[in-house]
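For reference, the structure is listed below as structure tokens.
Removed: one protein chain of the complex. Kept in place: all other protein chains.
By written order: A and B. Residues from 1 in each chain.
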Amino acid sequence: MKIAIASGKGGTGKTTLSTNLSVFLSETEKVVLVDLDVEEPNSGLFIQGKLLSEHIQYKEIPEWVQEACTLCGECQDVCNFNAVIQLGDSIMVFPELCHSCHACSGLCPVGALPMKPKEIGLIRKYKYNNLDFVESRLNIGEEQSTQLIANTNHFTDENYNNDYIKLFDSPPGTSCPVIEATKGVDYVVLITEPTPFGLHDLKLAVDTMRDLNKKFGVVINRYGIGNDDVIGYCEEENISILARIPNRRDIAELYSRGELLYDKVPEFGSEIISLWNNIRKEVEAE
Amino acid sequence: MKEIVVISGKGGTGKTSITASFSVLAGRDAILADCDVDAADMHLLLEPDFANPGDFYSGEVSEIIEDKCTQCGECMKVCHFDAISLIDAKHRIDPVSCEGCGYCTHVCPENAIISRELNVGKCFVSSVKTGTKMVHARLGVAADNSGKLVAKVKNEAKELAVKLGKKYVLVDGSPGIGCPVTSSLTGADFVVLVTEPSVSGVHDLKRLYELVKKFRIPAGCIINKADLNSKTSQSIIDYLKEENILYLGSYKYDLAFTRAMTEGKTIVEWDGANSISLSIKESWEKIKESLL
Partner (left out) sequence: MRIAFTTKGDKWESMMDPRFGRTEYFLVYDDKSKEVTVYDNTDVQGEAHGAGPRTATELFKLNPDILITGNGPGGNAGTVLEKAGIEVYIGAGQMTVKEALEAFLNNKLEKI
């Protein structure tokens, strides 16, 4: 089973939920948690597991072969991303701007821009008690997170078979990285806060999930602050509310110190249990 | 006219609530620009009228002109994004998968593929409740923010500010460290960094400041929810000193922010005497002073 934890905006408790749910489940099940928030992979701050292996990830970028180049300028003209430019008698490539489309390389009349692998990030495999944990981290300055997310999904499929419950901590927002992160999952958990900001961003996330034809439900974090508009919206739209995590100062403090909560705050632990029961029911229901 | 940009890297630090509070304090002196286009929430507190909507285009997608296409399949061979497929004996481009690189347009022997500009959303120049104007945007589903969109929002705001003789342009900046935030920063006179004393908050603050340094823009920092972890807050203050970043104050962890938000208000309107409201006012004075 593949479950993604996502949210319309950052800072709503996505990582808190993913880490606690996965560690809790790993007490009784085979679970792998995959952190796909590759620009800010923060799950590892809460799960300090034993490092098992590291796998460098690459994307392909053009490399200029000066001896072959006739300085015709075709590469600069065809690049839609300003990643290849001609500066006098040299060609410069900006790897962070490159989308690996191969246009400059393939259209170069003299083959002076062969594609070469370039490191874009690192996948690390960890073991934390019974939990398998995969962290994927984009190199600083690199802008193409979608490619690394696709690599990481592929890596997870190869390394963990279908006996595993696979949980994906997705990047925030509603654009390409989220779409890549939720590709192929059975269910998406959207986490939000019961505030006007939370509701607004939830609506955007719901529109995206419906556009992608995904099954999804909602977790309300910091329940008790704000108002009931999120609940009203979910009822109107027939969206299941999977759990309501109470707002408590001790939760915020434990979080700021990078600690897990489900075994320390009973009110939190019970919501994690009912969350899991609800997810299972939703996934199994047709 | 001075441009002030508020950024935070990580989400959930209170950046938008704080920017909106500054907007209220600045009143008619500022034109507002919401460049946090992915989660454009400032309008929830400032009641814009969504006036003057304009379509916004950014990036491109390829499109096959069916009449010209001979179904030779050259386009499908070169596409590295699996965006072109053969369905019912016809080549088709999936606009969601298309990266807009244009490789297919160059290899088509019949010139049957064109690049079309992508409509990603709408841009507005609204009147807001503080008696001034706000430039903001709304992205379509699955559309990406870009340096171009941020530049457009900021440009419109700056032009308005010059035309109306305003003192400030106040920008709610984009999240992350990529192209949109680069575009948020360029041209600014002062950057306000909003952080929180959590492990991820500190990490993101440092990463973001590396970018700010490249632009050589003077910066100040607000530590929100400071009392949740006073040890980490102190280490942030030490970091600010080291880097010569102006310390703009520490705000308490307080649900007053949320209560105000629930009523559609900024905290400074909701309760001007609240300790956070006072801290925000103090920060705003410091920012204004450093711009003199």
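FYI, a residue touches a chain if its C-beta (ideal position, glycine included) is under 8 Å from a C-beta of that chain, and two chains touch if they have at least 3 such contacts.
Being a predicted model, the structure only gives us computed values, none of them experimental.
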| item | value |
| --- | --- |
| Option touching the unshown chain, where A:Cys72, A:Met92 or A:Val110 are the choices | A:Met92 |
| Contact with the hidden chain (one of A:Gln66, A:Asn82 or A:Ser274) | A:Asn82 |
| Residue among B:Asn52, B:Ser127, B:Thr186 or B:Gln234 touching the omitted chain | B:Thr186 |
| Residue among B:Arg92, B:Lys129 or B:Lys148 touching the omitted chain | B:Lys148 |
| Touch residues of chain B, complete complex, unshown partner | 58-59, 146-149, 151-152, 179, 182-183, 185-189, 211, 214-217 |
| Absent chain, residues of chain A that touch it | 76, 81-83, 85-88, 90, 92, 94, 96-97, 141, 143 |
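Convention: only the chains that are shown with their structure count from here on.
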| item | value |
| --- | --- |
| Sites on chain B touched by chain A in the complex | 9-13, 16, 38-39, 41, 44-45, 60, 78, 80-81, 96, 99-103, 106-107, 115, 139, 141-145, 175-179, 196-200, 203-204, 207, 225, 228-229, 232, 253, 255, 258-259, 261-262, 264 |
| Residues of chain A that touch chain B when the two form their complex | 8-12, 15, 39-40, 42, 45, 78, 80-81, 99-103, 106-107, 140-141, 143, 172-176, 179, 195-197, 200-201, 204, 207-208, 211, 222, 225-227, 247, 249, 252-253, 255-258 |
